[in-house]
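The complex is shown incomplete by one protein chain, all other protein chains being positioned as in the whole.
What follows is subunit A.
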Amino acid sequence: MARETWLVFSRALMLSLRNPAWMIIGLMQPVLYLFFFGPLLEQMTEHTPGFPPGTSWQILTPALIAQLALFGAAFVGFGLLAELRLGVIERLQVTPVSRTALLLGRVLRDAVHLLTQSVLILILAFTVFDLRASFGAVVLTLTMVFLLGIALASCSYALALTLRSEEAFPAVLNTVLLPIMLLSGIMIPITRGLAPDWLYAISRWNPFTHVIDAERASFRSEFTTDALLTGWLVLLVLAGLGVLWGVRTFRRESA
């Protein structure tokens, strides 16, 4: 299985490296946010009561990385639908390769893709902007991003295979993702001080809130159980359930 996963992974990676344009296009959004939104937030964090501790860059950068995951990894199912149309998936399913490897290889490729983009964003935020964070914080955050990539990519493939429609897939995703993004306080953190009670309460039910909170906490060098545990637990559960859903859908497809 490890060999098969590696084969699927390396092949998928090679094909996506041949087309680096997609990675660049994916980076446009967070880069634009860094340049045109970051400076705005700098003033706001200092003068608005209710903002969480930490500098504006410590608040924004983790959020941009999470956003990359939500709008990058979550849409990988599109590629699968295209390959389904071309018969590529069938071609793979008729080989003796395990269904789990067929899914995991792709998911790992997507996670690596997301990781690379995140590293580039971090480098930009460190060099051009005023982001300060410890090495440990960066490693912790990148690990979280990797897990988030695995969770979202798996779910994306499962959803794509279930819907099997290049029209319905983005429609469903957009409907689901926009509230998830807004309710996770990506741009402006949803804190007790800033949000009305009901909005704060809803945001606590959103798993991504906890993931982003944990990322922000590590950027502030707040490595306490209190700050990190919920986020990590949520992430591990998400990744586990996502992979399970993905594998089940891949298996159900064939005899």
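FYI, contacts are C-beta pairs under 8 Å (C-beta built on N, C-alpha and C of every residue); 3 or more make two chains touch, one makes a residue touch a chain; residues count from 1.
Here, contacts and distances are computed from a predicted model.
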Identity of the absent chain, which is to be given by its UniProt protein name, from "4Fe-4S dicluster domain-containing protein", "ABC-2 type transport system ATP-binding protein", "Isoquinoline 1-oxidoreductase beta subunit" or "PadR family transcriptional regulator": "ABC-2 type transport system ATP-binding protein"
Among A:Q93, A:T143 or A:T191, the residue in touch with the chain that has been omitted: A:Q93
Missing-partner contacts on subunit A, residue numbers: 4, 7-8, 11, 15, 18-19, 83, 85-97, 253-255
